[in-house]
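Just below is one structure, and these are the notes that go with it.
Note that one protein chain of the assembly has been removed; the remaining protein chains are unaltered in position.
Our next item is subunit A:
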Amino acid sequence: MREYKSSVPALEIEDLQGWYGESHVLHGVNLKVYPGEVVTLLGRNGSGRTSTMRAVMGLIGARKGSIKVNGVETINMPTYKIANLGIGYCPEERAIFSSLSCEENLLLPPKIRGAGKGMSQDEIYEMFPNLQERKHSQGTRLSGGEQQMLAVGRILRTGANLLLLDEISEGLAPVIVQALARMIRTLKEKGYTVVMVEQNFHFAAPLADRLYVMEHGVIVEHFEANELETKMPVLNELLGV
């Protein structure tokens, strides 16, 4: 047990149930993330990882149970209030806006009141030089990799300290995946708390402090990074890695 686990979790999900209309997709998710941790949420397609993140942001149809952000219960809060507790959400579909330029996309999310300073625009451009080169291009004209950098970059400016990153490595060239891995390490050094949903085990496993595995809308496995080796047979069975 690491020492920081005695502190209030940055994110604490208890018995989370979630629905899209009539269809019940989350069946009692339990998950804790402590400040400064990088936690990975693994699972096959359709296991409910994206829905878990959307549920945290209040973006699914209905949710029940408990979701605490820095100790504050959010289950009945509207989305914008949840975000203002200091969460930066990078959705699976990236959601770059076509009516905004690259730079306007980057500057769109407002600073969160009372939150930390966040990264400066220059620091973000330093991390992703492509974005600076293409700052005047229409957001959706950027390549897939650039759009992904933009989708992540724009939530680093706001002062949000808890980042929810949904499949940021999906479908990207190896050099870009490496750049994103470097970014996660930088974020960890800067003290960000990161929850990553990943399909790409080889990208996610070396970055994570702890790993959760989901199946059919519940958490089925949970272990620390140093148990990875002994857990490989189980992971093989659950994920086919």
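By definition in this document, a contact is a pair of C-beta atoms (placed from the backbone, for glycine too) under 8 Å apart; a residue touches a chain by one contact, two chains touch by 3 or more; residues count from 1.
Definition applied: contacts and distances are computed from a predicted model.
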For this session: Look at the options "Protocatechuate 3,4-dioxygenase subunit beta", "Amino acid/amide ABC transporter membrane protein 1, HAAT family", "Sarcosine oxidase subunit alpha family protein" or "Reductase" and return the one that UniProt uses as the protein name of the missing chain.
Result: "Amino acid/amide ABC transporter membrane protein 1, HAAT family"
For this session: Determine which one of A:Gly28, A:Gly65 or A:Pro91 touches the chain that has been left out.
Result: A:Pro91
For this session: For the chain that's not shown, point to the residue among A:Ala55, A:Ala83 or A:Cys102 touching it.
Result: A:Ala83
Exercise. Can you list where subunit A touches the absent chain?
Worked result: 57, 59, 78-80, 83-84, 89, 91, 95, 97-100, 104, 107-110, 112, 155, 158
